[in-house]
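Apart from one protein chain that is not included, each protein chain of the complex appears where it belongs.
Every chain is named by a letter (A and B) in the order it is written, and numbering of its residues begins at 1.
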Amino acid sequence: MKTMIGEEETEKIRTSGELEIFRMRLVDSASSRTPRIVISSGTCGQARGSTEVVESFQRAIKKHDLQNKIATRVSGCGGFCETEPNAVIYPEGVFYQKLSPDDAEEIISETVLNGRIVDRLLYVDPNTGQKFVHESEIPFYKKQMRLLLASNLLIEPTSIQDYLSIGGYRTFFKVLRDLTPEQVIEEIKRSGLRGRGGAGFPTGMKWDLCRRARDSIKYVICNADEGDPGAYMDRSLLEGNPHSVIEGMMIGAYAIGASEGFIYVRSEYPLAVKHSKIAIEDARKHGLLGEDIAASGFRFDIRIAIGAGAFVCGEETALIASIEGKRGTPRQRPPFPVEKGLWGRPTNINNVETWANVPLILARGADWYSKIGTERSKGTKIFSLVGKIKNTGLCEVPMGTTLREMIYDIGGGVPDGKKFKAVQIGGPSGGCIPSELLDLPIDYESLTGAGSIMGSGGIIVLDEKTCVVDLVLYYISFLEDESCGKCVSCREGLHRMREILVDISEGRGKAEDIKVLEEVATVVKDASFCGLGQTAPNPVVSTLRYFRDEYLAHIRDRKCPAKVCRALIQYSIVEGNCTGCGACRNICPQKAISGEPKQIHLIDPALCIKCGVCLDTCKFDAIEVS
Amino acid sequence: MVKLRINGLDVEADSGQTLLEVARFMGIEIPALCFHEGLSPWGGCRLCLVEISEGNRDRLVTSCTYPVQEGLEVKTHSERVIRTRKVIVELLLSSCPSSKTIQDLAAKLGVQKVRFTIEHDDCIYCGLCVRMCSEQMNAKAIGFVNRGGKTKIATAFDRKSDDCRRCGACMYICPACQLRCQGPEPPQVVCGGCLSLEPTCLDFYPDLMCFMGTKGECGTCIREEPRKKV
Partner (left out) sequence: MIEDRSLLLSLLQDIQEKKGYLPEEELIETSKRLGVPLIDLYSVATFYKSFSLRPKGKHRITVCLGTACHVRGGVRIADEIGRRLGIKPGETTPDRNFSLEVVNCLGCCAIGPIMVIDGKYYGGVTTTKAVSTLKQWGK
């Protein structure tokens, strides 16, 4: 291997020896002791202004003439979304949160030049008030086992060099050289890895079935459709470390005998699409994708297929239909995709996180991996902790961690002094878990037993201000819209369930509504063709199991205990607090508020549409919802 | 040949046959609205569901699409199947009350009330018309449009299609259009008037008592248990 990576000349890496030489050269220039400032800049970070923060750091570095001493590195999503834009100063590991562009100057002059901490930018534990200086001490990170996510902060996602410098593709070369495809599958089987997309099917078994299918053409697909609202770990992995997914797919393709792969990304993730494209291009340039990889005769290449806005296309057969240019209508199984999938060929589809686990397992061994987690659910899982929670973000924990640990130890609990009500796990296909079950260990079986599912890992925390009826109505409306429309049970069943829920939320609920709801729910579950319909009733069924009283309050008493359902609440002015500032009167779109300046105002209930703008505007806490 | 069990009976079938084919051959009556022998199976109406056992899991599958398998255990009229079928018909009836085909099906299954608001969709989205137009008439003028609750069947851009040859095959095959009736008025949406022409009431009355006008008044078709002979 001759030259360094330049703009024109890219030498292909043909053996693991060459890979090592390449890597050593990179490591020399990018060791962990190298001073650098890493700024988390996934889609969320950018939405909060991380790009401007990066630019201001670069300006400050230039101003102080430190270009040769320290550099900025823009990483993908770090997972601690609540604190973004955040930055970590290496090698010390000092963590600064919620940065604005103005802070860069101070950080450079104080911390980088003089080793002094900028106190006001440190992370503060929302419960104890304790400040933390180093990234490694912060409880949010400490309590996790970030086998996959940690790498996000070590690399720039658009740089294959970074990936190589942390040992990337080394595992692939090892596999190619030392293991037969059957041995690879055996290793994955022994690790106990189960599909991270939601169903939890044993990955090794899936690969085995696909391998056994006789065909000269086989496909591997990465399902990055991540349709569950509230889940974004796949986005993080694909944006932040696309090569880890590619390496996983390469190993999988080798094991199964596939020569072509697809990454199916939803169109709502433009950054993930962009980074995947760059990663594939770079891998091709280095001879890691394409013909005769590593001079072994193995050929494999990957194409990107972009989703077009259909939740149902997260389902395997619908995804296949989508790539084939058809409506995303699921197909009957048997035959399963591993036997007859894309264009009738054996196809192995796995979720992003599943693929990302593959190089990890092959590198450190199935024995090591199977020690993490529980008896039947091995390894770690990345969860998105969102909703009414203090430390919103992504957390990666070993299977078996309890909900209580996730929500309180890592998540910091519910903000604004509100009471915890339930968690919704598994997206629209999942169920609500109430506080009585907080000590439930998170693994596939326990969650199913409690009436929910693991799903892709979205955990939505709900507090007392969340109305269960409103939430369920939201999910059923979502599913009715996303249903492909083929099955009467799903299409019409969800339609009628939604009608009943609307009636309940608007105070027209009838005594027998719950019974009808349950009856239709059973039919939707039993009679529908695909996973969407079969799991659609879960939110309804689980909330009727744990929060039946709330439904009854809506039906019998025409009251919404959480004060959310618009038809059942009223907005009024709290006379004791109203200063007559008129802010609410000015902003009310229906002109429903009247009053003279400095006089107590009044809301006309006949005109009020309960849009909530006044509530958001009032600075004196003078608007009440009852 | 494939050996399986249907309703406790050992059966032999050709591999490649569907459960519906085999069951019907045996004389077992299974309703199937979206199925037609000359067209590819669709499995959308969910009426032909049967219960199969795989290991220790029982599930419902559409017999019109499910292939026979060695050792399969099939129940065509289990409690779960009938219960499900009744709700499916109730759902269909609530959006298509003017279809005699569906009304008769409801009466046969003993569906006595519809608990949902009546909508006159007049289409059950079984897709027979689409498949007819595409597979038999080779015109491909109509298709499924939109998805989920907004699904409908239409021509491109809802305009007259140049591909449509006005053959009328779509209307011919439509289960909702085939046999249209005036449709009973809400709240009594379930009729069964036509089926009352079947001699059930002759068990109790000297002649046929009803033809839609007096339906339900004798109580034969809409009652809990048989009345005593007069």
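We take it that contacts are C-beta pairs under 8 Å (C-beta built on N, C-alpha and C of every residue); 3 or more make two chains touch, one makes a residue touch a chain.
Remember, predicted model here, so these are calculated numbers, not experimental data.
Visitor: Among A:Phe22, A:Trp207 or A:Tyr269, exactly one should touch the missing chain; which is it?
Guide: Of the candidates A:Phe22, A:Trp207 or A:Tyr269, A:Tyr269 is in touch with the missing chain.
Visitor: From the listed residues A:Leu26, A:Ile39, A:Ile251 or A:Ile323, report the one that touches the chain absent from this view.
Guide: A:Ile323
Visitor: With the missing chain put back, one of A:Val118, A:Ala305 or A:Leu552 would touch it. Which one?
Guide: Selected residue, touching the omitted chain: A:Ala305.
Visitor: I need the residue numbers on chain B that touch the omitted chain, in ascending order.
Guide: So the residues of chain B touching the missing chain come out as 140-147, 155-157, 161, 163.
Visitor: In terms of residues, what is the contact footprint of the unshown chain on chain A?
Guide: Residues of chain A in contact with the hidden chain: 43-44, 46-48, 81-82, 84, 226-232, 235, 267-269, 305-311, 322-328, 343, 384, 386-388, 392-393, 424, 427-428, 458, 460, 462, 466, 471, 474-475, 478, 482, 484, 587, 589, 611-613, 616-617.
Heads up, the rule we're going with is that only the chains that are shown with their structure count from here on.
Visitor: Using mean CA coordinates as chain centres, what's the chain A-chain B distance in Å?
Guide: 42
Visitor: Give the list of chain A residues in touch with chain B in this complex.
Guide: Touching chain B from chain A are residues 310, 312, 327-328, 332, 334, 480-489, 491-496, 498-499, 512, 516, 519-520, 522-523, 526-529.
Visitor: Residues of chain B touching chain A in their complex?
Guide: It comes out as residues 42-46, 49, 59-60, 62, 65-67, 80, 83-84, 87-88, 91-92, 94-95, 115-117, 124-125, 144, 146-151.
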